[in-house]
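The following block contains the structure, expressed as structure tokens.
In this view, the complex is presented without one of its protein chains, the others remaining in place.
All chains are identified by letter, namely A and B, in their written order; residue positions are counted from 1 within each chain.
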Amino acid sequence: MKNVLQWNPPEGLQEAEVTYTVQYFIYGQKKWLNKSECRNIKRTYCDLSAETSDYEHQYYAKVKAVWGTNCSKWAETGRFYPFLETRIGPPEVVLTTDVKSISIVLTAPEKWRRNPEDSPVFIQQIYSNLKYNVTVYNTKSNRTWSQCVTNHTLVLTWLEPNTLYCVHVESFVPGPSRRAQPSEKQCVRTLKDQASEFKVK
Amino acid sequence: AGALAAPQNLSVHSTNLKHLLRWSPVVVPGGTVSYSVEYQGEYESLYASHIWIPSSRCSPAVGPECDVTDDITANVQYNLRVRATLGSQTSAWSTLEHPFHRNSTILTPPGLDVTKDGFHLVIELEDLGPQFEFLVFYWRRESGAKEQVKTVRRGGIPVHLETMEPGAPYCVKAQTFAKAIGRHSAFSQADCVEVQGEALPLAL
Partner (left out) sequence: GLRRCLISMDMHHIEQSFQGIKRAVQAKDTFQNVTILSKSETLQSIKPLDVCCVTKNLLTFYMDRVFKDHQEPNPQILRKISSIANSFLYMQKTLQQCQEQRRCHCRQEAINVTTVIHDNYDQLEVRSAAVKSLGELDVFLAWIDKNHQETSA
């Protein structure tokens, strides 16, 4: 639910001294509203997360360019519906290994917060049917397999000792197709099996 | 309507929610006949003064067949009709004798590949598209073993089913579930794999 308006500079003015001004509109309300932090700015993006934090409303945004004494028309977005159009971020993934097992602990992604002190809202509180797709790659056998889970801990057992496994996790919400972003791939090595070490000697 | 003959013997062949409308070709020596297909859902019949809608893929169609899968998208009756065109001549419409309902689609058992990665039972199911899920039944082939069931949302990717213990084969069978019509296919052939027992470490 971090919602950032982005745009490209006007044709042929990529290098020019152009400034931009942004306004936004809450669908069903009466008038366009100014975004003070995005008045006469040089960058080509504007964070409207605070203004669009009520994800069950819908919004429009528009931006105009000023170059010297020239002022462009407004360029307007389509209707933006955060509840359906936000991208679901990956969970936080913590892996710990043992000889033949890897424990995976997931923390649900958080909704964007206005202030760091605000108490966190987890995406699961908005999408109650949030699930995770855990993908595991065994670098020794070169095999990949995945598992769909709903709870936040998963223990992979009976793995091969002293083997590098790579894991990435994607959150997804069944229902309207929402874009998802997988977590970074993390690789961990299972511990050596002392017993078999002793057998080999 | 010109002297051009109308297409005959219209029929729908539907498997795994893929629907093909077929008819007998209109043959005109030396001429290339094309066809137009239109459809009408129950909504159009009941609420929209029986309008007909041009098929998304076959207006026009060249051969005596039309994939109407993207047109038949709801659990209601659909009327379908075809007419032939040759140059400026156009035939009368031929309408499917009985309206088609996608509930009648034939559901085939899914392709199922059962493998293992070490002690892990891994399967891969045929990718039939987003309209299908799979019910996967698996059991350890030994007396008294209970059958487990898991829903797999998508085909085409390897899915972890179970962590196996040595000493007995694990068997798997699956059926497709067409979410749109709430029907299952028959089961696929069961397939089994076994992990070899690991030699127990020497007692110290």
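Convention: a residue touches a chain if its C-beta (ideal position, glycine included) is under 8 Å from a C-beta of that chain, and two chains touch if they have at least 3 such contacts.
Predicted model, so just to flag it, every value in this text is computed and none were measured.
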Going by the contact rule already stated, which one of B:Gly31, B:Gly111 or B:Pro130 would touch the omitted chain in the full complex? B:Pro130
Which of these touches the unseen chain: A:Ser141, A:Asn162, A:Ser177 or A:Gln194? A:Ser177
If I consider the whole complex, including the chain that's not displayed, which of B:Leu46, B:Val62 or B:Val149 touches that chain? B:Leu46
Full-complex contact with the absent chain, from A:Glu17, A:Glu56 or A:Glu184: A:Glu56
For subunit B, residues in touch with the removed chain: 41-44, 46-48, 53-54, 56, 70-71, 73-76, 130-131, 179-180, 182
Spell out the interface residues on subunit A facing the chain that's missing from view. 25, 27-31, 54, 56-58, 60, 78-79, 81, 83-84, 128-129, 175-177
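We adopt the following convention: only the chains that are shown with their structure count from here on.
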Between subunit A and subunit B, what is the gap in Å from one C-alpha centre to the other? 34
Which residues of subunit A touch subunit B in their complex? 136, 138, 141, 143-148, 156-160, 174, 195-196, 198-199
For the complex, which residues does subunit B have touching subunit A? 115, 117-120, 122, 152-153, 157-160, 163-165, 201-202, 204
